[in-house]
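Worksheet for the structure shown next.
After this line comes chain A, so read on.
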Amino acid sequence: MVEERLILLRDKEIPDINNYDVYVKNGGFDALRKCVSDHSPADVIQIVIDSNLRGRGGAGFSTGRKWSFIPKDHPVKYVAVNADESEPGTFKDRQILENNPYQLLEGSLICAYSIQATAIYIYCRGEFWDLAHDLEACIEKLHKENLAGENILGSGWSCPIYVHLGAGAYICGEESAMLSSLQGLLGQPRVRPPFPTQVGGGLYYEPTVVNNVETLANVPWIINNGADAYLAIGTPESPGTKIFCMSGHIQNPGNYEVPLGTTIGDLIELAGGGQNGKKLKALLPSGASGPVLPLTDEVLNAPCTYEALASLGSTLGSASFIFMDEDTDMVWATHRMMEFFKHESCGKCTPCREGTHWLKALMDRVLAGDATESDVERLEVVSIQMAGKSLCALNDFAINPVLSTLKHFRSEYDAYLNGEGAKAASKKPVPAKA
Partner candidate 1 sequence: MSELVTIYIDGQPYEVPKGANLVDVAKFYADNGIPVFCYHPKMEPVGMCRMCLVELGTIMRDRDSGEVITGENGEPQVRWFPKLQTACTTTVTDGMVVRTNTDAVIEARDDMIEFLLTSHPLDCPICDKGGECPLQNLTMAHGPGRSVFYWEDKVRLAKHVPLGELIYLDRERCIQCARCTRFQDEIVGDDVLAFHERGRELQIITVSDPPFDTYFSGNTTDICPVGALTTADFRFEARPWELKDIASLDVYGPEGANISLSTRLDRDAGGIVIIKRVMPRQNEAVNEIWISDKTRFGHHHTRAAERLTKPKVRVGDRLVEAEWDHALEVIRKHIKPNVSVGAIAGPTLSNEDLWELRKLAQAVNAGAKLSIYPATMTGGDIIAQVGVGVGTNFKDMGSGTTIVVVASDIEEEAPIWYLRTKVAGDRGAKILVLNARETRLDHYAADSIRYDYGAAVSAVNDLAKHEAVTNAENLVLICGAEGMTLEQHGELMNACANLLVSTGHVGRPNNGLLAVWEGANVQGAFDVGFSTEATAEMMAKVPDLLFIAGCDPIGESAEAAGLSKAKFIVVNSLFDTPTTAVADVVLPSQSFAERDGTFTSGERRVQRFYPAQGVIGQSQTDWRIFASIRNGLNGSAVQRLTAGVFKELAGEIAAYEGLTYPALAVVERQFPDVGGDDLYYGGTAYQNNGGLGVQYPATSEAEGAKPSKFATKGKKTSYKGLTAIPVNRLYDRGYLFKYSDELMQQRIGEPFVVINPADAANIAGGSRVGVTIDGVQYEALAVVSEDAPKGFVLMPKRLTSQPGPFAPAAIETIEVIAEPVGA
Partner candidate 2 sequence: MFSGFWMTIKHAFMDRPTISYPEERRPVHERFKGRHALKRYDNGLEKCIGCSLCAAACPADAIWVEAAENTDDERYSPGERYAKTYEINMLRCIFCGYCEDACPTEAIVLEHEYQLSFTNRRDAIYTKDMLIDNPPEGREGTPQTVEPGAFDRSIPDMENPK
């Protein structure tokens, strides 16, 4: 049985680590002090590049390289922390924010130091309002301790931290939509290029590093222990640990931090297997947005890395593993996901705005038992019509559940076409407790 390796979820070991003094007693802010006193900003970026830390928001892009794109001599630069954790089944950032906030803040400050940012903005999803208030108290503490704000640790570098609340839009988890929302504009993705790291593309059109909470929380550990130590964990392509948000029909739902490369089967074992001993049928490895995987032996033995899941035809994404047991009605589940995407499409691009509407309308028909064979084909037609034609990825996320369930669970659709769907509809997945 695998064991957890706790770099991020240190609250599992140290109960009160969300207390400043406890955090400092356990090595807190050593990394930041070390950076400011011993390392030049370029050194810090190099360490992070060497560690091959990959973005935990979903895309898995090299974090250090992203930081290195920021123009050095531009006067105004920002760090924007993406805490708009809205992927269904994802609750890892929340645990960090709630139980280990100083580690995130330290990571953000190291990032800010490495690009010599002029401010840090933390964008929390609208539902995190109590967390945001707690976070503000933490930030106040840092300002008091001269770890943020003016002339940090006497280095002459100043960087205040601000927390901003969203208004409850999934799309604002997309980096450019998040930046627009931060600016007070409509939360819609922007045209890229210019990318956020470039002049004209970031927050207030200044170069900006946008990183996920989990990504930044890794940084203090990397600075303290060195890039090589980090590389030793996980696989060479996907080093480090990853928090897996296990939910759905799993015995012990919750966050599990294990090294990348742990197999899916081991993870299921870690979380106690299927709920009430039932056999698990399907896995949504990346919340609603990644293609659904049937839990075949091939999948169970696959290591959880960005590459391995891609080769299985899915994606690791934010690693929010939602499990569904043998009794789950996959058509019903797909319908729920379509409802979600229809509701969350920002409406900027035509294919997504109209496509999600029609996918939902067609799923309605399937679920109501009114659909014909041609309607199921139509689902596929619409998905192909949408694929790859939008500004951001939401459009492509939205078609994943449909196409993957059609591929792996076609028989369940057929049951609906044959009028046997209503029976199946009584079986619904139990919502996970975070």
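Candidate entries met the following condition: all candidates are chains of the complex that A comes from, given by their letters.
The working rule: contacts are C-beta pairs under 8 Å (C-beta built on N, C-alpha and C of every residue); 3 or more make two chains touch, one makes a residue touch a chain; residues count from 1.
Every value quoted in this text rests on a predicted model; they were computed, and no experiment measured them.
K.L.:
Check each candidate in turn (1 or 2) and state which touches chain A within the complex.
P.N.:
In this complex, the candidate that touches chain A is number 1.
K.L.:
If you look only at chain A, which of its residues touch candidate 1 in the complex?
P.N.:
Spelled out, the residues of chain A in touch with candidate 1 are 169, 171, 186-187, 191, 342-351, 353-358, 361, 365, 378, 381-382, 385-386, 388-391.
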